[in-house]
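A short worksheet on the structure shown next.
A single protein chain has been omitted from the complex, and every remaining protein chain is retained in its original position.
Order as written gives the chain letters A and B; numbering starts at 1 within each chain.
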Amino acid sequence: MKYIIFCFTLLIYSCNSNKGTIKVKGSDTEVNLAVVLAEKFHDKNDSILISVSGGGSGLGIASLLNGTADIANSSRSINDEELQLFKKKNIQLSTFFFAQDAIAFVVSDQLPLDSINTKDLAKILSGDVKNWSSLIKQDIPINIYGRQNNSGTYEFVKKILNIHFSANAKQMNGNAQILESIKADNSGIGYVGAGYVMKGTTNGIKILKIFTVNSKAVSPLDEEKIASGSYFFQRPLFQYYKTQDYQKVKPFLDFEKTMEGLSIIKSSGYYPVKK
Amino acid sequence: MNANKRAITDWIFKQGFKTAGVVTIALLGGIFFMLLYNSISFFIKRSPLDFFTGSNWDPETNYSILPLIVSTAFVAIGSMVIAVPLGILTAAYISEFAPKKLQIILKPIIEMLAAIPSVAIGFLGIVLLGPVISVLFGIQNGLNALNGSILLSVMALPTIITISEDAINAVPKSHREASLALGANKWETLFKVTIPAAVPGLIAAVMLGLGRALGETMTVLMATGNAAAIPKNFLDSVRTITATIAIEMGEVPYQTTHYFALFAIASILFLITLVINLLGEYFANRLRKFHQ
Partner (left out) sequence: MKKKFSHLINWILLIGSTFLVCTFLGIILWDIFSKGAPALSWDFITQYPTNGMTKGGILPAMVGTVLLTFITTLFAVPFGVSCAVYLNEYAKPSLLTNIIRASIRNLAGIPSIIYGLFGLALFVQGLHFGTSVLSAGLTLGLLSLPYIITTTEEALKRIPNSMREATLALGATQFETIKDVILPKALPGILTGVILTLSRAAGETAPILFTGVAFYINGVTTSVNQEFMALPYHLYMLSTQHSAIETVRPLAYATAVVLIILVFMLNTVAFIIRFKYRTQD
């Protein structure tokens, strides 16, 4: 008897919730920003519960498609196959550009290399060049610390350099693990969102300047260069949502556009969107 | 309550219990069907030959389970190499030689070890064991098959110890007494009489411990580095079947080839653990029959 009362109470409890929920999922590059935004949002509006998860841009978009997320954080633009899947389900998609990001290539500060050109980087990441000796005077094998294939950062690097990652590239669980690994491994090279290396965790690592055939070395920490779009590895950060859900996600999106939201974005190491 | 009302209540509850029983079994059976259905959906689209013999797990292009199986085998076998001798010897000590008072302390210790959640063990793999391995072997990163094997052995040990203990205890006293009466000392008795007699139960223990190691997800996800290439040695990073499912399942749109592929590898894992558990049960039954 008591048991039945229990169940009943639980049922009432579950149906009675006045709180709306916004599920935000996706890019690990954006997840910490989303966490801080959600936290500050709660101070302004505590009638909406925001749950944030990482897992990679692929996860975000898939979750949006599957209905298990309301906003998909993505550090890459949605690709054709994914668009097809949305079309098949007759779902209209809207995009919100909320920040610019730069990808930093990091090595240990023990490595005597300060800048690298995109061609050499491509050869290293695809496994064609396995040793640092071609770039510096030391015979050290290269250890690649990268992301897994559900990561937008992974996809972006792969696409823009037009390579397949070496099968020996270690696939770490997130940006943070990559930094930890580089700090411990002075033969390593890894890539992370610039936001991760802007907030003071730079002991032990060095951010490489990138140069191409057309440009001189640019660092991802150079705000002006980013604003003018001159850094090779820079990209806009997206939030996708279903057009039909606009009213539901509007409160959070609006918050991101406010002064407070923008200052949070900046202090997390991202750049305002190119106008 | 008159007899009629009681009879009706009795009938109602009987149907209730029956329904609950049937629903439960149906749900559990559903797991089997889900795996089957989704795996078949995969094999319609991709060839089984590639699946079992290719050398690359690279979603969207190549779905080969081989590197994952090799990785899983590395950590599972590695963990057994550590856990089986340790486990059986410990069980032998606890059941044959430990004084009663020590037994009372040791059993809870083993239970406590079993109770530790896999995340906590994986956590220690990252923060404690990883650095130790990297210093010990002079490599840069301690997240590899060796790390995974050690952690998994810690998780499998309680199972192996408990069941081995049961097996050794179940050997009738008469065996030991006969051996001693014939002039053997307690060591010869232990190694040449008692343990061989307990072998069916010991095999059951190993099988069940192996089953546990194969099915572990979080520990290997955190501590093995997750590179999906075929490993060459224990200091290589590996990616097990369970870790692959955990990493990729969240990011697949439903009903795509990748989605089905993950169910396909889950089915293989299911089959492997099922076979191992069945073997374990078979030997455990031999143990029971032997001592009837």
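Note that contacts are C-beta pairs under 8 Å (C-beta built on N, C-alpha and C of every residue); 3 or more make two chains touch, one makes a residue touch a chain.
Remember, predicted model here, so these are calculated numbers, not experimental data.
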item	value
Touch partners, limited to displayed chains, of the chain removed from view	A, B
Selected residue (touches chain absent from view) among B:59, B:78, B:148 or B:215	B:215
Residue ranges of chain A at the interface with the undisplayed chain	3, 6-7, 10, 13-17, 19, 21, 23, 28, 31-32, 34-36, 38-39, 41-42, 46, 49-54, 63, 66-68, 173-177, 179-180, 195-196, 199, 201
Residue numbers in chain B that touch the chain omitted from display	6-7, 9-10, 13-14, 16-18, 20-21, 23-25, 27-31, 34-35, 38, 85-87, 89-90, 92-94, 97-98, 106, 108-113, 115-124, 126-128, 154, 157, 161, 185, 187, 190-191, 208, 211-212, 214-218, 222, 242, 245-246, 249-250, 254, 262-263, 266, 269-270, 273-274, 276-278, 280-281
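In the analysis below, only the chains that are shown with their structure count from here on.
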item	value
Whole-Å gap between the CA centroids of chain A and chain B	35
Chain B contact footprint on chain A (complex, rising order)	55-56, 58-59, 61-63, 65-66, 82, 85, 143, 148-150, 167-173, 181, 184-188
Interface residues, chain B side, partner chain A - complex	56, 58-59, 134, 140-141, 221-222, 225-229, 237, 239, 247-248, 250-254, 256
